[in-house]
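All protein chains but one are shown in place.
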Amino acid sequence: MSAEFDPNAIQGNIVRGYGIHHVRYLMLEVTDRKAAREFLVASLNGENPNVPIIQRETEWEENPEVCFNISLTFPGLQALGVSKKNLATFPIEFRDGMASRALKIGDFGDSAPTKWAPPFDEPDRIHLIASIYSDSEEHLDKVQTQVAEAFNILGTRDGRDLAKSKVVFGYVDSISQPKFKGIHDKSQNKNDELLDPLGTILLGYPTRMEGVYFGIPSPSELGFNGSFNAFRVLSQDASGFENFLTEAAEFLLKHPNLKDVLPPGGARQVGKGFSRKTALREIVAAQIVGRWRNGVPYELSPDTMEPDPKVSLTNFDYNRNSRCPVGAHMRRCNPRGGPIVQRVANLTRRIVRRGMSYGPDFDPKNPDDRERGLLGNFLGANLGAQFEAVMYDWLNLGLQHPDITGSNDPLLGANSVDTSWFDMTTRTGGKIRLHGLPRFVVCRGGAYTFLPSIAAINYLSQLKN
Amino acid sequence: MTTNSDKAVAKEMVDIMHRPDGDPKLRPIHTNGIGVTGFFKASETAAEYSNSEPFQGNKIPVTIRFSNASGNKTRHDGWSDIRGMATRFHLNGPQDFDLIAMTLQEFFTPDVPSTLEFLKAARPTPYHSATPLQKIRDYLSLKVPKRNRYPHEDLSPDDGGKKYANKHKFAQLPIFQTASIGAPVSYARAAYHAVHTFIITAPNGKRNWVRFTWQPVAGVRPRPIGPDNKPDDDYLNQEIRDRLSDRETARFTLMMSLGEQEDEVNNCTKPWPLHRTRIVMGMLTLNHVLDAKAQESKIEKMSYNPCLLPEGIEPSDDPILHIRRTAYEISSKERHANRCPFAGGQ
Partner (left out) sequence: MSNEESWFGRFVDTLPTKGWFKFLSKYVVTPYWLWKDPKPKLPGGPRVSSQPSDNVQRMMNLIMPLKDPSEIGKARAVMAIAQNVDEIFGGLDNVGTVHFARFVILGDKLCMISVYDGDFSNYIRDFIVTVGSVFDAIMAEIEGGSALIPTEQNVEAFIEWVHEHDLFQAPDFPTELFTLQDQAKGIGPDGPVHDLSTLPRNLVLQFHSNPDISLGGGYRAYPGFSAAQIREKLGVGW
C-alpha cells in the first residue's frame, strides 16, 4: 500500500506552503460538464494559453508569478460525473459536507450555516474551490477571467498576509507546521517538532497511528495521493478581543492573588515599557493562545515576552506542571506529547494550516468593527480523524484534560458570555478563572474539499458520462 | 415593573381560567388544595452553588399547598390531572421564597400571546365521548382512542388543548404528557417541577442558570384506575393527614439541574435534556397538616407568587414567569386573599 513519494504527482501547497502573500479563492459551480473537463485537461497539459496550469509540488528556485490549484466538494465530484459506486467510497464527513457537520465543529448560533455569507449559504452549488496565489493583482484577475470561461464563479474571496506575519488578533503566526518525513521544507528549517509521517496529509501512506491506513477512495487513480481540506471563512472580532483583554486585566488588578500573576514591579519584566495593565493584558493574551503575541512560546518563557537568552519557538513540550494553561488555544489544538486523556491520540490529530487574513488592517489604538478574519485551510488525510476530532473533542468540550472538560477554546471556541470560562495559571502553581469570554471567531462559510492528485485531475477530466 | 398592558393581559388570563363549574371566591385553577407545613434543610453542597438564604443550611420553616390543577370547585382526586406543589420558605431576610412546582415537566406555551391564545382554545368544553365507531376507526389507524368519561365528568379539559397542539409544535409535549398524567396515590408520591429557569449566584460570583425539581423520597407512584373507570373523588387530603399523623413525615429531595450554553432558559415549554448535571440542594421534611380552620384562614387566603425570590435567586427572562407574577397578584386580589407579597411593593 505504501509508495514512494513523487512531488510531481501532487498539487502544490499541500505538504509545503507557497510563501506567496496574496491569494484569491474562487467558489465555482460546474454548469457545463464538458467545458469543465476540457478545462481540467488543459490545466494539466498546459497546451492552452488561456487556461492556467495546475501548480505541482515541485521545488522551485524562484517563486512562480502565479500558482493555481483546485479542490472539489462532494457535489463537485458528482457534477463532474464520478460514479455513484466510487462516490460511496469517500469518507462520510466529506460526503455529508461541512454544512451538514455544523454542530460537530461548533458552527451553531451566529456560525450556523443558515447564517453563512453567500455563496456558502447554498453549499450544494459549490463544486470546486480554486485558489490563485500571486503577489500581482493583475495575475489574480487574469486567471479569474480564464476560469470564468469554463465555470460559473459563485463568489470570490481575497486574502493576504498581514505585515510581520501577524494575524488579525495581533499574534505572529505561521511559526510551525507539521513537517513530513521525506519532504524538504525550507520554511520549516527552524522547526524542531517531530516529523510527521506522510499519511498525515496524503492518502496511501503510513499514518502516525501504528498500522492504520486511511481508506483510499476508488478508483485508486482518483483517491491515491489525495488529501482533504476544511476551507473556512472565519471572521475574527479583533476589537472584542482587545476589549476582553482590558476587562480581564481590570479583573486581575482587583484579584486577591494578583501578585501570583504579576508581582509588584514585575510589569517591565513582561515587556519593555509596560504598565501593570498592559502587562496583564499581554499575559492574558499569551495564556489564551499559548504564545506571546510576538510568537515566543509561553511554556518556555512564562514571565516575559522578551526572554534573554532567546528561546526556541518550537522546541518544547507540555507536562503536568506546565505554565502554559491546558486550555490555551495552541495546547488544545496540538497537545504535543503532553498529558492527555486519550494517550493513544498524542500526536495523531495533526492538522496542516494554510491561512491568510482578509478584511482591513486592525489598529488596536483606533478599533473598529468592520469584518476581518482568516481564510483558513485545515488540511489532512482524514477530516474525521484530524479536523473534526480536534474541533469536537478538544477545541470545544475539552475532553483531553479533566481540568478543562466542559469548556471551549478561549480564542476559537463556540463560547457564550454566560457560560464560558478559562483557567489562567499563576506563578505559584494556582489557577485564576476568567469568565465571560464571548465568541471571538464566527464562521462565515466554508466547505469540505478533496484535493485531487495530478492523476486524479486527469481521471476526472477523462470521465465520459 | 408591571405595566398596564401586562395587567390587562393577566386580567384576561385570569378571567378565561375561571371555569363555569369553578368558584369566583376561590383560585381559578388549582382550586382544591391542602396546606402542609414542615422545614427545609439545604445539603452541604448547596452553598457552593448559591449564596442565597435558603441554601445556607439553616432549618427553614415552610408552608406548602398541594393541589389539583383543575379549576372545578368539586374535588375529583382520582381524575387524570396535573398536581401542584407551592412551597413558601419563610426566611429571615426581607423577602420569602416561593417555589411553585407541578407534576408536568414543562409549560404549554412559550410566551404571553400564545398563552392567551392557548387558554382561550383550551377552555373546557362539554364532554363528548368517543363513539364506538370512532374508537374502531382509531384502532384501525393505530391511534389510542380517547379515554372514557369519568362519572359526573361534564366538561372536557383536554379537547381544546389537543386541537391547539395539532397546530403548535411547542404544545405537543405538554399536551401529550398531560393526557396520560393520571393521579398519584399521594401528594407525597409525585415529582414536582418548577419548570422555569432561575439564576443563582455562587459565593465566588459565578452565576448559574438552573431549574428545580422536588423528588419524593418515598418514590413516585401513580394510582391505577380500576376496570370500572370510577376513580375516587376524595382521598388525597385524608391520605396526607394519615401519612403525617403520629409524628410521621414525608420527605422530598430538592434537585437542581445546571443549564448549559444553548439551553432554553427563557422557554418553559422545553424541558432540558435529562443528562444535565443535577445537584442535590436539600431535603424538605413535611410533618404537619393544617387543620380545617388554618386551612381556611391561612392556606386558602395565602398568596403565593413564582416571582417571590430572595436575594441571590433571580428570575430568568421567561415571559411566562413574569406574566404569572401579575396574574397571581390579580387572582389574589379578586378572591380577597391576604396581601399579595408584591402588593404596594413596587
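Which chain is which? They are A and B, in the order written, and residues in each are numbered from 1.
Quick note on the criterion: a contact is a pair of C-beta atoms (placed from the backbone, for glycine too) under 8 Å apart; a residue touches a chain by one contact, two chains touch by 3 or more.
No experiment lies behind these values; they were computed from the predicted model shown.
Only one of the listed residues, B:K41, B:R149, B:R241 or B:H288, touches the absent chain: B:R149. Across B:I34, B:I64, B:A165 or B:L309, the single residue that touches the chain missing here is B:A165. For the chain left out of this panel, the touching residue among B:S156, B:N237, B:Q261 or B:T285 is B:Q261. Across A:A117, A:L258 or A:V341, the single residue that touches the chain missing here is A:V341.
Across B:H275, B:K293 or B:H336, the residue that sits in touch with the chain not pictured is B:H275.
Think of the hidden chain as still there; on chain B it touches residues 129-132, 135-136, 138-144, 148-149, 162, 165-169, 172-173, 175-177, 229, 258, 260-263, 271, 273-278.
Along chain A, the points of touch with the absent chain fall at residues 1, 91-92, 103-104, 106, 108, 209-215, 340-345, 348, 382, 384-385, 388-389, 392-393, 396-397, 399, 401-403, 405-406, 414.
Just so we're on the same page, only the chains that are shown with their structure count from here on.
Inter-chain spacing, taken between the CA centroids of chain A and chain B, is 51 Å. By the touch rule above, chain B contacts chain A in their complex via residues 206-207, 209, 260-262. Those residues of chain A that touch chain B in the complex are listed here as 108-109, 414-416, 418-420, 435.
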